[in-house]
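The structure under discussion appears below in the form of structure tokens.
Omission of a single protein chain aside, the complex is shown with its protein chains in their original locations.
Moving on to chain A:
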Amino acid sequence: MAAAKRKRDAPAARPKKRAKGVPSAPEPGAEPGPAGAEYSIPPPVSQGKWKNKERVLIFSSRGINFRTRHLMQDLRTLMPHSKADTKMDRKDQLFVINEVCEMKNCNKCIFFEAKKKQDLYMWLSNTPQGPSAKFLVQNVHTLAELKMTGNCLRGSRPLLSFDPTFDKEPHYALLKELFIQIFSTPQYHPKSQPFVDHVFTFTITDERIWFRNYQIIEEDASLVEIGPRFVLNLIKIFQGSFGGPTLYENPHYQSPNMVSSFVFVFLSWFKPSQQLSTTQPLTHFPHPVGWGRKSGKKK
């Protein structure tokens, strides 16, 4: 109410949009025109049209690094239908998240989990009963990076673009549906802007899902990247939310532990093993690699 009263005095030629009290969706271009003539209390934004009550809870576990934190903040900025929550302790089991979502009245969830201060896992879930998926996140670039020069309205609705590969496999189709429901901003959401000026792309390359966000500059589809960008490596799809029977396991997924141990073994082929534990008594000298015969004996 106070906001509406204040607006009465201000010139309405430049509608400055804040969270509420805004002229609503369908004809924003027409608004500056007749506003000069007579003034009426602007109706609530959604005008009762907001039907799709989708809410996404975005939060993380403890031990995330700055990049993950920024990524989370960026997602919250880009998705006006998201809610934030405090960090969850790693001690709690994952199904506690379902209760947290229920308390916040959210029906979707994005949960970031950081392990060993290096690996970042992301859970996407439909909270009461639906499926959930776990991903390994790689190659994170946030909104703040200076190479990405585009910009978009805060809270504007995105266009979602998918690879045709998403329709070919049942697990990809399920993921596509999950992405659509999580990332698309409901129409007439009170915090949303009525314009469609950016596009999220999900592409499948190299058995991974690549996410990009572009700003639409011109009507002829010239695009500039806004960010953030990340790569999702699917691990598993579960039937329940944060639990339940496994519906799909990605055969191409290799856990970061396996990768690093493989690298370690591979590298140790080239170096003679020099690590001797200090507690063990030295019973024999380690045989250096490359000395096959006694030095005196020539071929």
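We take it that contacts are C-beta pairs under 8 Å (C-beta built on N, C-alpha and C of every residue); 3 or more make two chains touch, one makes a residue touch a chain; residues count from 1.
Note that in this section contacts and distances are computed from a predicted model.
Between the listed names "EBNA1 binding protein 2", "VPS33A core subunit of CORVET and HOPS complexes", "Glycerol-3-phosphate acyltransferase 3" or "Cytoplasmic dynein intermediate chain", the UniProt record for the complex's undisplayed chain reads "EBNA1 binding protein 2".
Interface note: of A:65, A:105 or A:151, the residue touching the hidden chain in the full complex is A:151. Against the chain not displayed here, chain A makes contact via residues 13-18, 26-29, 32, 52, 77-78, 126, 129-131, 143-144, 146, 149, 151-155, 157-164, 166-167, 170-171, 173-174, 176-178, 180-181, 184, 186-187, 193-197, 199, 201, 203, 205-206, 210, 212, 214, 216, 219, 221, 223, 226, 237, 239, 245-251.
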